[in-house]
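Please find one structure pasted underneath; my questions will follow.
Shown here is a partial selection of chains from the complex, left in place.
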Amino acid sequence: MEDQASAEVRERIEASFARQGLMRHLGARLTQIAPGRVHIALDRRPEVTQQHGYIHAGATGAIADSAGGYAALTLFPADADVLTVEYKVNLLAPAAGGHVEAVGTVLKSGRTLTVCRLEVFSVQDGRRALVVAGQQTLFRIAADVG
Amino acid sequence: MEDQASAEVRERIEASFARQGLMRHLGARLTQIAPGRVHIALDRRPEVTQQHGYIHAGATGAIADSAGGYAALTLFPADADVLTVEYKVNLLAPAAGGHVEAVGTVLKSGRTLTVCRLEVFSVQDGRRALVVAGQQTLFRIAADVG
């Protein structure tokens, strides 16, 4: 599944992502922007780990939340933005690989609310293991006209 | 409520917190360690914000998750550690204050599982507003003997 969103949508999302200080500070990067699905990768570095050396649940939760928010945004017109209402994540296994990839996928895109599935995979030597499974609710708002 | 856990418990939790690369990288700091309740504060800086300049939901989620984990740990003996099974957070309002404080409070401490209430308050000029309400399940494990 190598499908891509339109250039306009990708530019919009890349510009928003670049303004997210937290994503930059963590070293997260957008790796795919498809219609209704966005991937964000994060390398395992000391800056994002917990006390056992695995990627912190808060860091995987953060990139999963962002992946879901941008997945919702791919289906909106340019004058819309999105806020997270809530998210819930189950941590299935330690994120022990060299990097993780979060995937946010829209399950339902409504007029006001969007619901996304959240997944995070730990990747080591090309093998992917599901380490986080979650779900998220988002609220559509008018974009700032800046 | 200025109660404090014992010196032994506080030292143990401060040592574990110091090993969490993510907490240090975000600039989070432990502000209270009471029996069954731990507080973690985070200043609003560009490194932890989202595209509108508020503290990122992923960052508030991360410190809430850590606060709950350490709250569970305050009630365990020294040879036990804790893993997050899952957490869920509702974002009630933008974290627009100068800093936020996450509070993890144990609701039920069982032999294997602990359930915590998670709250994050935005603080501005001494006024506190609840911006995140959540809940978390934790799993008790044997501590690494290092």
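The chains carry the letters A and B, assigned in the order they are written, with residues numbered from 1 in each.
Here is the rule we go by: contacts are C-beta pairs under 8 Å (C-beta built on N, C-alpha and C of every residue); 3 or more make two chains touch, one makes a residue touch a chain.
Remember, predicted model here, so these are calculated numbers, not experimental data.
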With 2 copies placed, total copies in this complex: 4
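Please note the rule applied: only the chains that are shown with their structure count from here on.
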Chain centre separation in whole Å, for chain B relative to chain A (CA means): 22
Touching residues (chain side chain A, partner chain B) in the complex: 16-17, 19-26, 45-52, 56-59, 61-63, 65-66, 83-91, 144
